[in-house]
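Report on one structure; see the data block that follows.
Missing here: one protein chain of the complex. Every other protein chain is in place.
Let's turn to chain A:
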Amino acid sequence: MINALFIFNERGDVLISKFLKEGVKRNISDVFKIQVVLNVENKSPVLTLGSTTFIHIRFNHLYLMVVTRSNTDLSNILEYLFNFKSLLFQYFIEVDEDIVKDYFTTIYDLIDETLQYGYPQSINFNQLKEIIPQPNELLSSKSIFRKPNTQQVQSSKIFDQTNNDSIPWRSKGIKYKKNEIYLDVIENLNILISSNGTLLRSFINGLILVDVKLSGIPQCEMMIHDISIVQDLKFHKCVELNKFDRDNIVQFIPPDSEFQLLTYKCQQISKLPFNVTIDFEELSNEIKFDIKIKSLYGRNSIANDFVLNIPIVHNLIDYKVLKSGGSFEFVKDIKTFKWNFSQFQGLTENSLNLTIKTIKSTQLILQKPSIYLDFEILSNSSGLSLNYLKVKENYKVIKWIRYITKPQSYEIRY
């Protein structure tokens, strides 16, 4: 399986190396540094040289990389890497080069504990923190993130590793003064509209995030209204899959933290939030955009932090803009015009005339990077809703549910 695990910084310096099996030399890290970190071309997550394979993921200017010498199950390794990354964030809240250096020993222990002979083992924050304590100074700062009214009454009971009956993702004896469960139904829109107004891509990647502050070992149950509109359901490990297969009921004992209960896909978008029309004209040293955007959601809904982005490839000298509202700016670093509205009301139309003076070029520039949108609307787009949510405990539970629609990629070609 995994022969060695490394953490590199962006310059290719080794921050942590851990050899789990024989078969790789110490200087193997140089190969990765040269072939991947310093190589601008090769950014593939998998690289096999001879019979040595390097697999990496990147985050916060760090490379988390493993070396393997056989035809390993790549899916298993990738899941391990992403789970290990989440574990680091659970331990240290923020993860960067300094954190990795400061908490070297803790991370080294975590690697040792989650890989047995190179095989990934259960990565469970609640269990691991009993064996490998979270650094004290981070524990205290973490309390900032907790809401003051939901103080945990203290679950001092140490997780009993030898006990087979316990639920791995939830420790016993959790108690809250106020029992609450928050549900966020988040719908990530993927929209691609062709220049003639055809929807080339329109689907939703949805997920339900749950934040629980519940005492004891609560059994929760929930049913999705009209399940036929969503597809490809994937559940958190706490959900009884057989129960769902049989009765369409999502039954679970939640972990004591925020977690992703399920994800789904919806191919059938019931409403499109915006209609954008773009008139585009290109002259030898000038390009003109005439853009109209109309919000199609209800009058009482609002899109927050709305941005219409116009990336350009031309070299510009100057530009003129006329608009019906919002603010407008050009961000030089990414060569993108941004038309911002802190709030975009429903059923409202706004227009923009943009004239860009460009450096005269001998060759016609044909690339027209799609215009793309950013926003967040507090409603759903798939039509998915929850029938009921029950917590089968004899205490009072406050339940919250919120629907959010935002784009994962919302592109319009012109």
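The rule is simple: a contact is a pair of C-beta atoms (placed from the backbone, for glycine too) under 8 Å apart; a residue touches a chain by one contact, two chains touch by 3 or more; residues count from 1.
Assume contacts and distances are computed from a predicted model.
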Complex member absent from the view - protein name from UniProt, among "GH11981", "Ribosomal RNA-processing protein 42", "AP complex subunit beta" or "Cytochrome c oxidase assembly factor 3": "AP complex subunit beta"
Residue touching the undisplayed chain, where the options are A:79, A:94 or A:258: A:79
For chain A, residues in touch with the removed chain: 1, 19, 22, 26, 43-46, 48, 51, 53, 57, 68, 70-76, 78-79, 81-82, 105, 108-109, 112, 116-117, 119-124, 131, 161-162, 164, 168, 188, 190, 192-194, 197-203, 205, 228-237, 241-242, 244-245, 260, 262-263, 265, 267-268, 271-272, 275, 294-296, 299, 305, 307, 309, 311-313, 316, 318-325, 328-336, 338, 345, 347-353, 363-364, 366-370, 372, 374, 409, 411, 413
